[in-house]
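Attaching a single structure in structure tokens format; questions to follow.
All protein chains but one are shown in place.
Chain lettering (A and B) follows the sequence in which the chains are written, and residue indices restart at 1 in each chain.
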Amino acid sequence: MENLAALAAGFAVALTPSNMVLMLVGVLLGVVIGVLPGLGGANGIAILLPLTFSMEPVSAIIMLSCIYWGALFGGAITSILFNIPGEPWSVATTFDGYPMAQKGRAAEALVAAFTSSFFGAFVAIVMITAIAPLVARFALRFGPPEFFAVMFLSFAAFVGQGRGSAWKTIASMMAGFLFACVGLDTVTGALRLTFGSMELMRGFDFLVAVIGLFGISEILIAVEEGLQFEGARARIDPGVVFRVWKELPRHGAIALRSSVIGCWMGVTPAGATPASFMSYGMARKLSKDGAAFGTGRIEGVVAPEVANNAAGVSALLPMLALGVPGSPTAAVLLGGLIMWGLQPGPMLFVEQKDFVWGLIASMYLGNVAAFLVVLTLVPVFAAILRIPFAIIAPLILIACVIGAYTVNNAMFDVVLMLVFGLIGYVMKKLDYPLAPMVLALVLGNRTEQAFRQSLLLSEGSLWVFFHGWLSGLVMTAGLVLLAWPLIGRLTAILRARMA
Amino acid sequence: MTPRRTLLGAAAPLFAFSVAFTALPGRAAAQAWEPSRPITILVPAGTGGGADQMARAIQGIVSKHNLARQPVVVQNKPGGAGAEAFLEVKNSRGNPHLLVITLSNLFTTPLATGVPVSWRDLTPVKMMALDQFVLWVHAESPWRSVPEFIAAAREGRLRMGGTGSRQEDQIITVAIERATGARFTYVPFRGGGEVAVQLVGRHVDATVNNPIEAVQHWRSGTLRPLCVFDSKRLTVTDKVTETMAWSDIPTCKEAGLDVEYLMLRGIFGAPGIAPAVVQYYVNLLDRVRATPEWQQLMTEGAFNLTTMTGEAFAQWVAREEERHRSLMAEAGFLAR
Partner (left out) sequence: MSEVPRGLRARPVEIATALSFAALGGVAMFDSARIGFGWGFDGPQSGTFPYWVGALLMLASGAVLAGAVLRRTRAMFATNEQLASVARVFIPTTLSVAAMHLVGLYVASAGLLAWFMIRLGGYSWLAAIASAVATAVIIFVVFELWFFVSLPKGPLEDLLGY
């Protein structure tokens, strides 16, 4: 009750006209940051953070959190329209979002993505409001074995049941792991697979690889059938919003499950990326017609978007309560908090109640504001696809180049991106699945690190993963999910026998 | 970009020359240098650690007090145990808008990996402070003093969490092993904040976190400091918990563990920048140090307030590099 009163006071502060203008500005800036290549949320907020130091702390945090929302919402846009994920956690959105756009349903995919993002974020905020201290304590249970178990679960949820050759899936995933290994080994500091090259020491950044594998290769595939993009005939009318909203409640179960996964991953803090892959994988595995995923199913957009926004929001909780940010963007916000004289950590909730509740109130409002803004912009985004090929194709290519360059400010990465583009093109033509490669590339390092830390702790015993109840539970869930297709087949056989 | 930057660097004097000429009717080219673009501070470590917090504090102070014409941007480049950040600075010869904040990995990373970078490739600007290390255990652990802790470590292998591999935390761990004969299992994590949380969650038995990385958990009563790795006790006497202040923590030496270690928190620039540029940053950082926010950060993190610039700083860094070389040689951490 005390909390509710504090929250109400927070709302009162946030709802002044000047703060509402700041909200709008923040959301628009955030969307721009989310859409522009090479300006991830973390980077964008870092650049804009200083602007807010001259403001009142409450206004500043409102503006910053609105930028954060805008960037979270905006991340889905390029994934759906061009198959180019701007952040690691938008990758899973491309799997069904881009096929939808190709079929001329870009506007629907965008509305579904935004609505799901809103839903996921909202659930996470409610969770923070209601049970923050409890959840923070839960996060402390996560040591290396639990972390590895979570990574294992994301892989388990994702692999299997894919179409095409199993050997090709394995080859693709293993190549992804190898690409992730290139560079300095974080655990021992040894150089791996660099062969004396200074450029390779940097390692293959996820964004560089994905822009090539997904973005460039998709353009090459598209132009095979003539110099144009499909999906140019996208219908755009205001009714699309309501049509999608009418359809979405049918996927309520998926949305709920995904938001739980998202909150859990955001808090632990495994982050939004495993959350989006895991919930996409689960949605596909547990669906009756999982095989149709990847061809433009709306659930395939709902699941990852709900999860990654839920995770993005709940990632703020460990930052506030433990001082450990759950995402790069949260890390930048952490710097802002320190500047306003707030030391994030276990004492923040006790000593700075007003600020914390003001922040939570601004989360509610910012999320609503961001949702309304992006929804009204849907026609604008969808109309981008109508630009003639000879103009939009080079613009996308330029965007890819800028995106790859800005990751490390290295021209070598741009060349690498083109090479990955060719690799992606050949792999796609030969039916090698690309998703396992990207998954391995994104999560490979952290998975390996957690695995080795666990083995260090246990002095080499693999039982460490089943020692604690939490890691044991998650590992078991992963094993069950891995065996899920088998179980499905077995029950089918049993049923056939019974009948 | 690398070749471009170098080219720009080479062209800069020429360009300045032509500007001086076009400006002839007025006064000669201004004496003092001013930044014309945002100043980037690279952090060669992950977020939430000591270096990161300090860089972000500088960023905030500069913009809050309007100390520079251009904003300060902080970028984390934890790749390759910091090697990536140092290499970027090394390869940005003459770029006056790039700074790097260092921790001990300025010495340890090149020594441990053979990455071709050294502090001599950078321009020393200013020592901001020296950071302390404290031996932490969980508040619910049975160890209340250093001898109890050492006795337990001798009995069975304890798990020591730390930042990175073959860096300061592991060097201190090895030094403790040598001083006591106990063995630890050292588990590397990505950043100081994460290490502290791992200790709070009791996934490791002890850490040697910097004060600022663990202070919040100490205040909330989940961590307990055993000793500080300095020759003198900390100077901050404000109470952190109900009963203790930083100054109440014994030094490790007086507690019977003869290990000392302090870490540089310094600012370096790109190689080949003009003395006027260095002077600008020295002045800027002096003004940063004078602000109440900075002083609060120093108190909160119980820093050692030593500061140096110019030749004295360079000599100090050279001595420190030698010390790390011998420490790491003893531990067997040098690159083969």
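Side notes on the structure shown:
Quick note on the criterion: a residue touches a chain if its C-beta (ideal position, glycine included) is under 8 Å from a C-beta of that chain, and two chains touch if they have at least 3 such contacts.
Small disclaimer: the values here were computed from a predicted structure and weren't measured.
Within the set A:Leu134, A:Ala390 or A:Ala496, the residue that contacts the chain not displayed is A:Ala390. From the options A:Val21, A:Ala291, A:Ala383 or A:Val415, the residue with contact to the unseen chain in the full assembly is A:Val415. Only one of A:Val25, A:Met55, A:Val126 or A:Cys181 touches the chain withheld from this view, namely A:Cys181. Hidden from this view is one chain, which touches subunit A at 33, 36, 38-39, 43-44, 47, 165, 167-168, 170-171, 174-175, 177-178, 181, 185, 187-188, 190-193, 195, 216, 219-220, 223-227, 388-391, 393-395, 397-398, 401-402, 405-406, 409, 411, 414-415, 418, 421-422, 425-427, 429-430, 432, 448, 451-453, 455-456, 460.
By our rule, only the chains that are shown with their structure count from here on.
Averaging Cα coordinates per chain places subunit A and subunit B 31 Å apart. By the touch criterion given at the top, residues 46-47, 49-51, 53-54, 139-144, 183-184, 186-191, 198, 201-203, 318, 322-325, 328, 331-332, 334-336, 338-339, 341, 343-347, 405, 408-411, 449, 453, 456-457, 459 of subunit A touch subunit B in their complex. Residues of subunit B touching subunit A in their complex: 1-2, 38, 47-48, 52-53, 56-57, 59-64, 71-76, 79-81, 83-84, 87-88, 109, 112-115, 157, 159, 164-167, 185-190, 193-194, 196-198, 200-201, 203-204, 215-217, 219-220, 222, 293, 296, 300.
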